[in-house]
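What follows is a structure written as structure tokens; I'll ask about it next.
Note that this complex is displayed minus one protein chain, with the remaining chains in position.
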Amino acid sequence: MKTGLQKFTEKFVEGLLFISGSITSLAVILIVLFLFKEGWGLFNETPVEKGSVIALNKSNPVQQLSAAQVKNIFDRKITNWSEVGGNNDSILIFSVNDITNFYSEAELGDSLQFVPQRISELMGKKSGIIAFLPTEYLAKNFEGRILPLKKITLKGFLKGKEWFPTAQPAAQLGILPLILGTLWVSLFAILIALPFGLATAIYIAEIADNRVGKILKPVIELLAGIPSVVYGFFGLIVIVPLVQRTFNLPVGETGLSGALVLAIMALPTIITISEDAIRNTPRAMKEASLALGATHWQTIYKVIIPYSISGISAATILGIGRAMGETMAVLMVTGNAAIIPHSILEPMRTIPATIAAELGESAHGGLHYKALFALGCVLFVMTLVINLTVDLISARKKYSK
Amino acid sequence: MAKDYVKKPKVMAKEVNLYYGDFHALKGITLSMEENHVVALIGPSGCGKSTFLRCFNRMNDLIPNTKVTGLVMVDGKDINDRGMNVDQLRKNIGMVFQKPNPFPKSIFENVAYGLRVNGVSDAKFIAERVERSLVQSALWEEVKDKLKKSAFELSGGQQQRLCIARALAIEPSIVLMDEPASALDPISTAKIEELIYELKSQYTIIIVTHNMQQAGRVSDKTAFFYMGELIEYDDTKIIFTNPKNTRTQNYVTGRFG
Partner (left out) sequence: MNPDPAKIHRRKQLSQRLVFALFTLMSAAIVLVLVVILGFIVVRGLPAINWGFLTKMPENGMTEGGIFPAIVGTFCLVLGSMIFAFPIGIMSGIYVNEYTNDGPVKRFMKTMTNNLAGIPSIVFGLFGMALFVNGLHFGDSILAGSLTLGLLVLPVVIRTTEESLKAIDNSFRIGSYALGATKLQTIRRVVLPMALPNIITGLILSIGRISGETAPILFTVAAYFLPKLPHSIFDQVMALPYHLYVISTSGTNIASSRKMAYGTALVLVLIVLALNLLANALRRYFGKKVKMN
């Protein structure tokens, strides 16, 4: 007795549900789109903020400089043009404020109206000069040569060793220290969490009697539920001083502090997924082992763990993924120094912490803003790789059963 | 002097009761068997055959809330005694399960497993024993070139023979088999039956089966279980030709069950 209306309702609801079902796909696509749209713009720009230029004397044969070279020149680490492929001529650094060293106030005009002209003159005179100038100080017939900077490349972005996005005159956008910081902290966290997580998973699934297991479950659920900012707070007040005292460090905000906090936070993921995997081992396989005279422990490490290894690896990888993406706790305890780490006892800075700490200060649409979105893209790709790996592992597990 | 003529029972159960929680699964079972005999356990599904089988190597310990009373003796020892060395007991009693259940390891390591967990580390000894067990279980010719391959790559019948080889490798004196051929095709079944026949000279075997012909072919004695009780236990010939109990008769002639 299906009426037309009823049929229509059925179809209508199904359509509605389908739309809802598609929303995650849509969300993922939108996230990718927006992230890459904002981030990709970075690679069409030079590391000098809009509105400023770097200029040389016309006779200077240097055709291009990288952001790192510019920084080294302005930091006076490079003092001769021959070091960057030019003539043997010492480098003279010039910025607008230095103009009074070369010209008297009278020459600059009483309302400084001659400044652009004088700068231009100076640029023509000094062969070794390099100037960082706002574009409004460029005279019409500028006698210097505006130096095109190398565009930011993906390779340079990923491999650059310095992250100093607000540096003048050229932003240093190398995220290698951030990538390494992220990896160090999260891998260390898993290294700490894995033995405990696995031991607990085995304990709950195999050793503990039901009553104890019933106590542990909510404990783990609660551990998973505590907000990361609370972990960060706890880390800041308890773990950071502890690490500082134990290792006698100048500061306690180190990679290790972050790793410890992350380890606690990664535990629930590792425990629940490994426990599931362990419980999924067929009873027959366990019994076969015991029937051969193996002890329970021998059965666990010779049969149950090998059987559930794909689930355990999935748990581990997921744990790493969680740790890599964790923001607040890490931001609060790792010290956030953007340097390439040499030891876990140094301050470190991770990608998410960088985004969280800096996005608020970056101008919308500016170089820094785009760089942070590009950083978000890198983080996204890293976690995507992790998720796909986990999917692959679980798919293979199903296949082998 | 006269005692010497009466063979000591290899395995003996006396007044065995087993409870799964409140459920009374075995009701006062008494049964004994001699060395190098094959005993078949038959009876309708759920009557307690597997449960009884698992009493001999204390497999029921693994199930929570299980209670056993009565006496189970293996080689003259009370196996439920508190001082009993359970993994030692299990080492001396091989077990083959209904479904083949190889470990996620290579063929070789599956067979070597029992030796390794029992502290054998001599590689040459292990290799010899693995080969011998595989020969005994009539699998050697089929797998000798792929010992390093995963055991999961074998067919169901091969896997089951592998599980038998695995059980034999630690030289048990008793082998428990719970419907070892029920998941197999007729050819594999025939192979396994043949195998049981050959093993008889060296082992004491208890086998659960739903297949009357199989019970008739391989066993010396047969026990008929019904609803947790042992109804009748006698020479196989008698059980199948001239049972004393009508329920047994009905069952073996296929009138119920």
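Chains here go by letter, A and B, matching the order in which they are written, and residues are numbered from 1 within each.
Just so we're on the same page, a residue touches a chain if its C-beta (ideal position, glycine included) is under 8 Å from a C-beta of that chain, and two chains touch if they have at least 3 such contacts.
The structure presented is a predicted model; accordingly, all values stated were derived computationally and were not measured.
A.B. asks: Among A:P61, A:G109 or A:P218, which one touches the chain that has been omitted from the display?
C.D. replies: Final answer for the missing-chain contact: A:P218.
A.B. asks: Residue by residue, what part of chain B touches the chain that was omitted?
C.D. replies: Residues in contact with the chain left out: 85, 87-88, 91, 115, 117-120, 122, 125, 170-171.
A.B. asks: Considering the whole complex rather than only what is displayed, give the residues of chain A touching the chain that is not shown.
C.D. replies: Residues in contact with the chain left out: 2, 6, 9-10, 13-14, 16-18, 20-25, 27-28, 30-31, 34-35, 37-38, 195-196, 199-200, 202-204, 207-208, 215-216, 218-223, 225-234, 236-238, 264, 267, 271, 295-298, 318, 321, 324-328, 332, 352, 355-356, 359-360, 364, 372-373, 376, 379-380, 383-384, 386-387, 390-391.
The criterion applied here is as follows: only the chains that are shown with their structure count from here on.
A.B. asks: Rounded to the nearest whole Å, what is the centre-to-centre distance of chain A and chain B, using the mean of the C-alpha atoms as each centre?
C.D. replies: 60
A.B. asks: Across the complex, what residues on chain A touch chain B?
C.D. replies: For this pair, the touching residues of chain A are 209-210, 282-295, 298, 302-303, 306-307, 400.
A.B. asks: Which residues of chain B touch chain A once you look at their complex with the stated criterion?
C.D. replies: 57, 59, 62, 64, 87-88, 90-95, 97, 99, 101, 103-105, 113-114, 116-118, 152, 163, 166-167, 170
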